[in-house]
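Note that one protein chain of the assembly has been removed; the remaining protein chains are unaltered in position.
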Amino acid sequence: MLLIKCPWCGERDETEFSYGGEAAIKRPLKPKDLNDKDWADYLFMRKNTRGLFLEQWNHSVGCRQWFLVERNTVTYEIISTKRMNSDALNSEDSQ
Amino acid sequence: MLNENKNYALDDFINEEKSSLSSSQGLGINIRAEINFLNIRGSINDSDFIKHVEAVFQQALPLDFNTFSVGEHHIYWLAPDEWLVVTEHDLKPILQKISPEIDLYITNQTGGYTQLILQGDYARSLLSKGCTLDIGEKKFLIGQCAQTGLGKAGILLALTDSKPSFNIIVRRSFAEYVGLWLKQCGNEFGVNFTHKH
Amino acid sequence: MQTNRLNQGGFIDRHKTLRFTFNGQSYFGYQGDTLASALVANDIKIVGRSFKYHRPRGIIGSGAEEPNAIFQIGSGATTEAGMRATQIELYDGLVAKSEKGWPSLSFDIAIINDWFSKLFGAGFYYKTFMYPAKFWKIYEYFLRRMAGLGRAPKQPDPDHYSHQNIHCDILIVGAGPAGLIAGVSAGKSGAKVIIADDQAMFGGSLLASKEIIGGQSSEEWIASQVEILKTLPNVTCLPRSTVFGYYDYNFLTINERCTNHLSEFTAGKIRQKLWRVRAKRVVLAQGAFERPLVFPNNDRPGIMLASAVSNYIHRYGVIPGKNAVLFTNNDSAYQAAIDIKTAGAQSVLIVDSRSEQPSDMVDAAKKCGVELQFDAVIRNVIGNKSIKAVQISAYDASDNTCKDKAEKRDCDLLIYSGGWSPAVHLHSQSGGKNKWDNERHCFVPGKPSQASSSIGSCNGTWILEDCLKEGITCAQEMVTNLGFKAVDMKLPSSKKTKINPMMPLWQVIAKDSSENLPKQFVDYQNDTTVSDIYLAVREGYTGIEHVKRYTALGFGTDQGKLGNINGMAILGQALKKPIEQIGTTTFRPAYTPVTFGVVAGEDIDEMFEPTRKTAIHDFHADRKAPFEIVGQWLRPWYFPEDNEDMLSAVSRECIAARSSLGIMDASTLGKIDVCGKDAVSFLEKIYTHDVAKMAIGQCAYGIMLGEDGMIKDDGVMARLGENHFYLTTTTGGAANVMSWLEQWLQTEWPHLDVYMTSLTDHLSTIALVGPNSRRVLQTLVNTDLSAEFFPFMRTCKSEIAGIAIDLYRVSFSGELAFEVNVNSNFALHLWNLLMKAGKDFGITPYGTETMHVLRAEKGFIIVGQDTDGSVNPLDAGLGWLISKEKDFLGKRSLERADSLRKDRKQLVGLLSVDNKSVIPEGAQLIEKKATSGPTPMYGHVSSSYYSPILGHPIALALVQSGRNRYGEKLLAVSSDAKAIEVSITKPIFYDLKGEQQRVE
Partner (left out) sequence: MKKYSAFSLFKNALTNNKNWQASWRDASPKSKYDAIIVGGGGHGLATAYYLAKNHGMKNIAVVEKGWIGGGNTARNTTIVRSNYLCKESSLLYEKSLKLWEGLSQDINFNVMFSQRGVYNLGHTLQDMRDIERRVSANQLNGIDAEVVNAQQIKEAIPLINTSATARYPILGASLQRRAGVARHDAIAWGYARAASELGVDIIQQCEVTGIRKNGSQVTGIETTRGYIESKKVGVVVAGHASVLADMAGIRLPLESHPLQAYVSEPLKPVLDTVIMSNAVHGYVSQSDKGELVIGAGIDSYIGYGQRGSFHTIEHCMQAIIALFPNFSRVRMLRQWGGIVDVSPDACPILSKTPVEGLYLNCGWGTGGFKATPGSGWTFAHTIANNQPHELNAPFSLDRFSTGALIDEHGAAAVAH
């Protein structure tokens, strides 16, 4: 049962949040320039990391804000949570 | 005559409770009628926005997360760019004061919310049966509010005094569920529904 | 007759006699008894029959580890299965039945399993019952009836269960000496403390001991500590509360049994509570389990753990036997010998596998007249329904075997102790590993993986003084680094006993191999014997997980509390490996079983999920409209008059809407207010049509696609201002769409200045539908509703009887229609006004079914019914909505190879050729049934109704390259194998030109 620190509302029970999956998947600026394979990569291919993983959560029952969570997918330990527009996102390499 | 702020969602429910429920044992629930709700959106980086809101409402806009300000109205923080005004005042004059020049976006939510007031010694115990938030005396203080879950509904919870009194603001279509929930879980403590006019 | 009841002692009230029945026989016990202690008091030897071999079994333990005394309690709706007599507090009228044994406990016909047990070795069922194949059903029928412990009730549970969330600084699990003193020192510091213990009384092992602590008797000491805890407002004491789960982030679950000890059913009371705890720190002090010893026939009734004997004597004033033999490999068991001798046993002999060496326990035993025999073991037990005697042999530590020569010793009780296993279950659940300790010969908790620490005997600390010390220091460390000021606690003095190390004796090994000896049980509950483990190894099941699964070791309802360690050690011997290389076993919740009811809590029946009603619900209910569940909402399905059936009601409603005036409650639609400088550019990315080109006041039908190009949701949207829009979504999709939009906005385009606010609850929507809708509405509003001023697909603000409204001239029926949005507080009032105003035109309220018929007649789709996750806009015939110029979500996917396939399924209309059969929704469309192999299917029927206005059935379907097949005929085949001939048409049946909705 996770305990997630919303960057605005503080620590709340997992049940207040909804999951957004892998973070920092940048939508291609010109989709029509992509071939089918590259488009599929963006659309479906995922890191599905075993270990440290950057993901998106939404405080859906609370302030409705989407934010970033760095979490170990094996121990479930949350290393840090950050607001969307913080540097973490930008530093993350985009596919 | 039509009562403009009556929340029909709970109406039947309340009537039936009135007769059936035993007197309070340190716990009471009021359904608050005759109040208006306004949702405000805007950017806290926009000082004009903040100034204008405070001018319109004659009251400070709570910029601290999960707090509310009390004056002529209750103004609750909902999100970094969103607030909820709960007021007994007529909305027309307020809305007229709003300048189109300012990036302030306002929606009337009066029909969208129901407010309950939960009061008494057992209020905390009752709430924590269905709320995972830590609302202990030391943790959840007067002037604090939080959007959280109660049972399977989302609520806005605020502590207004040391009785303690909690304001529970819930979306209209979930109000009946929350009412039922409070009644069922409140059995343990003896809930008491009254309809305040 | 309570023949084994002592005249004094124990925490029981001899003035409160309680009557109970066991297998139909009446007995008496006292207030304070457990069912087990009462049975022992009444000298009941056989309490059950074993799982596989149906051997007679007696009570072995006194707590959660008891494998044999497992009963069905009560009857009817309130019966409970699998209950341990050792954990049931006796109450007056308690009814208990043993769960096996037919025709009777003392004579169980299935004992033949025991005689032919060689046939039923580990995993025998994998090797037989295979031939002939079709007989398995019969074999299984009998196997299932042999298996299973108790019976589930047949009626709904009348009891109530409750949940309680609680946050604390420190949760202490177990109120034995270590837990108690930790609780006191933590509590005094002001930290918020919860201390839970699964027993009715705090005190743990001290309840059964005569220790002196700080000059007080253990009884007085417990009382004084509990007193302190009770006076501290920051401490919550939870007796009868089992911590059964330890999850991530120090989330623990406690099962408090509130009324189980009072009766089978207590009306108006909560039976059990689930405490959902978030603790900053956790102290694990649940104690340890004593291990049995493994030797031939070690399961006979009259064999009991040493700790259990002391418990029965001290806590319940019950003496389990008169002539006892005690078999041990360690010092702790000596206490039981001393206790039972002091309590009045005629003879007590200690058989110790170790050589004699001076120790306080030995002296104490000798002093009170206990006989001792060293370097000896029990090699067999005589008597099968109750123990008559034991065979004692000399034990040769050099080659670890016992000599053949045996002497017989009569006794009516065999006490045994194989040492102790710390209760590392919760530590293990929390993610912590356990490590084998070769001094203490047990698993002890390794490094905690969460903010917790183990103290006392569940940390492998046996000596009382050390346990108390650990309790104090642990608590003080915790409170200090939680920012509280630790209070000084002085360690209460207690007797320092010198104890000699135990001797690891996992199995009494004879010269002859164990297969040839009588059964030596490792796991009593599943009848797992030493030979089963050797057999598993022989057959290649050598990993502990394999052995456990193959032999069922540890898979009983005691989850191996007694047998696991012995089993692992014996496996080690079989593999000639040290036990630490066998690996540890991980424990999972529940520590002890918990009822489904308490885990479910209050959220059952109508509270299982919120039911949402519109502001106009009362009207529908008054009209006795049946409701359709859509998402969480209740929507009126149709409005029967008198005792109309559905078909005639719907026909009446349809005709009214098409010929004069219908009214519908559309309030459940999702409604979203969108504003902000970048509202247009945001919505351009979301919708497939050109949003920028919309004039202010204009409405449009819009669809949203997922990035995969498939239709996600649809609805009317309107431009209310330069940067201000109003969107509607489907009823079911509302919440998803809102958070989906927020996700795109916040995570992909955070630079956009857009604000979205839900209006779903604030606004109710009333649709006025039909040729007379304008005329009637015009009588109520000042706004000019003529086509000239208010044409199709426009919106404006207006007012009815002083109530502000938003008017939309849109149509989901193909008729002239208006949707009225109004503050929900006024919705019912407004609805009634409209009903009144429409009276002369026979205004007819209609529900979702009529709405479906009307829209189907026009070929309007319902997302989720006429589409699923595999339908794109072109398939649905909505290509006209797709903007050529701009990009939008999902556009790129429409150009993938598969999206361009010519033979994709497309939305079409269907008419039944006989012009009267209504095609079942879901029916598959084929040309003809294949004589062999799969029949090719070209599509399926998504919507199908009888159209009253047309006087014949209509249907919508998705058909491969359907738009090229107009006129073709197919067969619609439904699950009842009926086939209806249908012809493919355009997906529109009524008012093909769309004149009604645009009518001037």
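Letters A, B and C name the chains as they come in the text, with residue numbers starting at 1 for each one.
Going forward, a contact is a pair of C-beta atoms (placed from the backbone, for glycine too) under 8 Å apart; a residue touches a chain by one contact, two chains touch by 3 or more.
Predicted model, so just to flag it, every value in this text is computed and none were measured.
*Asks:* By the document's own contact criterion, which visible chains does the hidden chain reach in the full complex?
*Replies:* Across all of the complex, the chain we cannot see touches A, C.
*Asks:* Can you say which of C:Gly190, C:Gly842, C:Pro920 or C:Gly994 touches the chain missing from this structure?
*Replies:* Residue touching the chain left out of view: C:Pro920.
*Asks:* Touching the hidden chain in the complete assembly: which of C:Asp43, C:Glu628, C:Asp690 or C:Glu968 does that?
*Replies:* Reading the full complex, the residue touching the unseen chain is C:Glu628.
*Asks:* With the missing chain put back, one of C:Pro518, C:Pro589 or C:Pro771 would touch it. Which one?
*Replies:* Going through C:Pro518, C:Pro589 or C:Pro771 one by one, C:Pro589 is the residue touching the chain not shown.
*Asks:* Over the whole complex, note the residues of subunit C touching the chain we left out.
*Replies:* 77-82, 116, 118-119, 121, 124-131, 133, 136-137, 140, 143-145, 147-157, 159, 161, 245, 247-248, 251, 253, 276, 515-516, 531, 535, 538-543, 545-546, 549-550, 557, 559, 588-590, 593-597, 599-601, 603-606, 608-609, 611, 628-630, 708-709, 864-865, 868-870, 893, 896-899, 920-924, 926, 929, 933-935, 937, 940, 942, 973-977
*Asks:* Which parts of subunit A face the unshown chain closely enough to count as touching?
*Replies:* 1-2, 14-15, 18-19, 21, 36-37, 39-41, 43-50, 53, 55, 71, 73-76
Going forward, only the chains that are shown with their structure count from here on.
*Asks:* Where the centres are mean C-alpha positions, what is the separation of subunit B from subunit C, in Å?
*Replies:* Computed from C-alpha means, the inter-chain centre distance equals 33 Å.
*Asks:* Just curious, how far off is subunit C from subunit A if you go by their C-alpha centres, in Å?
*Replies:* Result: the chain centres lie 28 Å from each other.
*Asks:* Send over the residues of subunit C in touch with two or more other chains.
*Replies:* 278
*Asks:* By the touch rule stated above, which residues of subunit A touch at least two different other chains?
*Replies:* 13, 64-65
*Asks:* Which positions of subunit C touch subunit B when the two form their complex?
*Replies:* 162-167, 192, 270, 276, 278, 602-603, 606-607, 609-615, 617-618, 633, 673, 675-677, 753, 755, 757-764, 822-829
*Asks:* Across the complex, what residues on subunit B touch subunit A?
*Replies:* On the subunit B side, the touching residues are 65-66, 78-80, 82, 132-133, 146-149, 154.
*Asks:* Taking the complex as given, what residues does subunit C use to touch subunit A?
*Replies:* 247-249, 251, 278, 431, 449, 707-708, 739, 742-743, 746-748, 750, 887, 891-893, 895-897
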